[in-house]
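Complex shown without one protein chain; remaining protein chains in place.
Letters A and B mark the chains as written, and numbering starts fresh at 1 in each.
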Amino acid sequence: MEILIPTINLESIYPEILITVFAILVLLLQVFTSLPGRKQLGYISLTGIVLASIIVLTQGGAFGENTALPIYSFSNLWVVDNFSRFFKLIILIGTGLTVLISIKYLKDEGIDHGEYYSLILFTTIGMMIMAGGSDLITIFLGIELMSISLYVLTGYTRKRLLSNESSLKYFLLGSFATCFLLYGISLLYGATGTTNLKGISGFISDANFGSPVLIIGMVLLLIGFGFKVASVPFHMWTPDVYEGAPAPITAFMSASPKAAAFAAFLRVFIEALPSLQGVWVDIIWVLAAMTMTAGNVIALVQDNVKRMLAYSSIAHAGYILVAFISTDKSGIASILYYMLAYTFMNIGAFAIVIIIGGKGEEKVHVKDYTGLGYRYPLTAAAMTLFLLSLTGIPPTAGFMGKLYLFSAAIKSGYVGLVTIAVLNSVISLYYYLKIIVAMYLKEPELDVAHDSLVFSPAMVIALIIAVCGVLLVGIFPSPYIAMAQQSYISF
Amino acid sequence: MFYILGAGAVLSALSMVTNKRPVSAAMSLIVTMFCLAGLYVLLDAHLIAALQIIIYAGAIMVLFLFVIMLLNIQEKEGRLAGHKIFLQFSGIVIVGYIFIKVVKLIGGSNLPARMEGSIKGFGTTSAVGEMLFTDFLLPFEIASVLLLAAMVGAVILAKAKID
Partner (left out) sequence: MVPLNHYLYLSAILFSIGAVGVFTTRNAMIIYMCIELMFNAVNLTFIAFSKFLNNLDGHIFTFMVMTVAAAEAAVGLAIIISMFRNKETVNVDEINLMKG
């Protein structure tokens, strides 16, 4: 029998290979390192992440009008284009920051094993595959690689019951959502005869696009992705999982996997199902409105800061969905830009939560933040910056991001939805301000013991990067916006 | 033949869902999987039918039974809280509704035409294997990373003591 081996373009998956090599390297090295040397493993994984980012940046030339891209490889299962490169950069930035804020935390909790870093790197590979897959089978495997590693990371603090429970909850609901996603994929396959995104869109445009099987498949896919990006009404897992997971993992989950889920979501819906836009735009309109409103309103009554940030992250997914429905070039570009800004500000805010939380994550309530402004002015200033950015107040990245998101939606004529979004931003001001007020204006309560905070060098570096990120992306947005706009071209 | 196997799959699936004891539920699920394996043979998916028995009915379900025995789970009876009943009820209603919709729509839809030409040895190990190692090489490699990640994860969670 003659077998034709297709040409293998290894260059197109160099970043993924590199991260895999580092994940295995960390696993092997941890056997030979003593307990005090464990934090070196963190820096080794960081090296891998930085190297991978450099490769992503140089892959196929610089960002810009680039004729070399997109490069399809592996029988059209994989694509390197500006869209996937931009998302991969966001994912790698999120992962790098997470590794930095984890090092001290792991030592405090007595869980500094190499497996932690290696699982984070596995999650990263999964997310990069989600961003780069151009076939439902690659995207599905990427989602699963990411989810399975995240289930484990959520339950990583094995001695804490809360962590175990949230891990189980995440696992059961996550697999449940995966079933819907898969069922959707199978119906899509049945309706079009292929799982390739380009193939699907090609089939739909020149054939019966009103096929009911196709519509059901699309709705099921929407449920699956809705779960992954934590949009209401598929958000039930988010607050509990975010609260129970170790804090660095919560920071991670709220940033990078969300970005990756949006990458896959956008690619599948805009590349494969543009002909069904009339149907899914309406559904996403409702999802966006519900997600923003529910996220913000429930966040109002939260006292636990971790939980509050969980609901706020739900609300932010809603803002992103607002731009999703505009589906044109500026809509996509604004999502990319916002995801970049969001990664910096959200991980930054969680970094402060970790510092305040101290050993065993006991201090996660608003009252633990009282008087912080006097004792640690710099920390409080950084937290204020992140919270203002999350609210969307100039001159931060969050402001520019929101402005860009909403203007894209207005341009496409969704004035009603943008009104809801702006009203929601006003609501969100209340609960973000609650923390700021506690830090600066409230007297510390007597029953709150104040230990001195400990700042590890890695944490300080992460905070500096996050602060610089929020300010740079916010004050000098044009290069990033230009980059984001280039990223649409390949579609 | 299809109807016998189909009925068997549905009945044992029902018995799994209604069963309170995990061991009997697992046994019912195994019966469902065997029925499905039979259906795969009817559909000319010989390799998948074999894998269904080896991986699903064999490996995965043995793992389930092993964990059930290991934990020696006791069933506890208790009343359901009010909101749980509501949740269950709404769950059934939603799923039922979706199901009816799906069935109705599938009944009336026109599917794409069969592709021309015949694939040599449809569904056999050599045909599927050839695709796996040529066109679908990348997913195959990703699956290996995925299994490695799952292995590391399972060890780290279930190991009694980690140093």
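Convention: a residue touches a chain if its C-beta (ideal position, glycine included) is under 8 Å from a C-beta of that chain, and two chains touch if they have at least 3 such contacts.
This one's a predicted model, so the numbers in the text were calculated from it and none came from an experiment.
Residue in contact with the omitted chain (choice from A:I17, A:L51, A:L168 or A:I427): A:L168. From the options A:S84, A:T124, A:T195 or A:S487, the residue with contact to the chain not on display is A:T195. Within the set A:F86, A:Y151, A:F324 or A:F350, the residue that contacts the chain not displayed is A:Y151.
The omitted chain makes contact with subunit B at the following residues, 2-3, 6, 9-10, 13-14, 16-17, 19-20, 22, 25-26, 29, 32-33, 36, 39-40, 42-45, 47-48, 51-52, 55-56, 59-60, 63-64, 67-68, 70-71, 73, 75-76, 78, 80-81, 84, 87-88, 91-92, 95-96, 98-99, 102-103, 106-107, 111-112, 114-115, 117-119, 122-123, 127-128, 131-132, 136, 139, 143, 146-147, 149-151, 153-155, 157-158.
Although one chain is not displayed, its contacts with subunit A can still be listed: residues 137, 140-141, 144, 148, 151-152, 155, 158-159, 161-162, 164-169, 171-172, 175-176, 179, 182-183, 185-187, 189-190, 193-195, 236, 239-240, 243-244.
To be clear about the criterion, only the chains that are shown with their structure count from here on.
If you average the CA atoms of subunit A and of subunit B, the two centres end up 29 Å from each other.
The touching residues of subunit A, when paired with subunit B in their complex, are 1, 3-6, 8, 13, 20, 24, 27, 74-75, 77-78, 113, 115, 118-119, 122, 125-126, 129, 137-138, 141-142, 144-145, 148-149, 151-152, 155-156, 158, 190-193, 203, 207-208, 211-213, 215-216.
Of all residues in subunit B, those touching subunit A in their complex are 101-102, 105-106, 108-112, 115, 126, 130, 133-139, 142-143, 145-146, 148-150, 152-157, 162.
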